[in-house]
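Here the complex is missing a single protein chain, while all its other protein chains stay put.
For chain A:
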Amino acid sequence: MAAKPGAATPTYSPKLVGRTRLPILKDSDLDWSRPDGRGFHQCRPALLQTGAVSSASGSAYAEFGNTKVIVSVFGPRESKKAMVFSDVGRLNCNVSYTTFASPTIGQGTDHKEYSSMLHKALEGVIMMETFPKTTVDVFALVLESGGSDLSVVISCASLALADAGIMMYDLITAVSVSCIGKSLMIDPVTEEEGCEDGSFMMTCMPSRYEITQLTLTGEWTTPNINEAMQLCLDACSKLGEIMRDCLKQAASASEE
């Protein structure tokens, strides 16, 4: 009875995972219609919930279209390793993917790059002096990856931190924009990210109108960058409103 193969037998997926490559037409207008029928400047509807994980100090679940993320926050708790004394708190972030997050079978490993980007986005907004000598752990698990993963993780992490009661200067929200040819698309899905010419992700504090992180890759012209920034700031403040409503609902539900 074959229980589990001794050595890893090579397997292949019968499904065809094709990527349509758009011809590189820089000058002409591309007639691109978004797979889910959204407008170019329209974000996906957001579903946000706090208190998803009961064993954590604070947690949140976010679903933006097909991108589903759970973030748990533990702490402030004792710094485990024999670390040097620090009179400000420490932040530890980790982002990992499930093996079924992407359409092709992956290993589901920790995503080191996203972990460090999440760390940089959060360290500007958390008031570390309120928990000296201790560590706050922020762990994210991407259940399904449908595009703009890091932005969803960052927004969800800030919601989880608020649920855990960690003091912050403001909620942070993150939105990404994709540039295909001449058109800018906000909140791209996986197919759009696959054939984009440039990507732009911005994390900002909506009420304070300050940017904590900005990442730009690929080909961008200066007017495009300005337009993308305006789009993102606009979307971030709307997302900030949605997050606040979610927290208010959770707070009033617990009062009952």
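Rule of thumb we're sticking to: a residue touches a chain if its C-beta (ideal position, glycine included) is under 8 Å from a C-beta of that chain, and two chains touch if they have at least 3 such contacts; residues count from 1.
Quick note on the criterion: contacts and distances are computed from a predicted model.
A.B. asks: Can you tell which of "50S ribosomal protein L20", "Checkpoint protein", "Exoribonuclease PH domain 2 superfamily" or "Nuclear pore complex protein Nup85" UniProt lists for the chain that's not drawn?
C.D. replies: "Exoribonuclease PH domain 2 superfamily"
A.B. asks: From the listed residues A:Ser86, A:Thr99, A:Ser116 or A:Gln249, report the one that touches the chain absent from this view.
C.D. replies: Hidden-chain contact among the options goes to A:Thr99.
A.B. asks: Can you say which of A:Phe64, A:Tyr114, A:Phe139 or A:Phe200 touches the chain missing from this structure?
C.D. replies: Answering carefully, the residue with contact to the hidden chain is A:Phe139.
A.B. asks: For the full complex, which residue in A:Arg77, A:Arg208 or A:Lys248 touches the chain that was left out?
C.D. replies: Residue touching the chain left out of view: A:Arg77.
A.B. asks: Just the residue numbers, please: which parts of chain A touch the chain that's not shown?
C.D. replies: 1-5, 9-16, 52-56, 59, 66, 70-72, 74, 77, 80, 94, 96, 98-103, 105, 108, 110, 137, 139-141, 143-144
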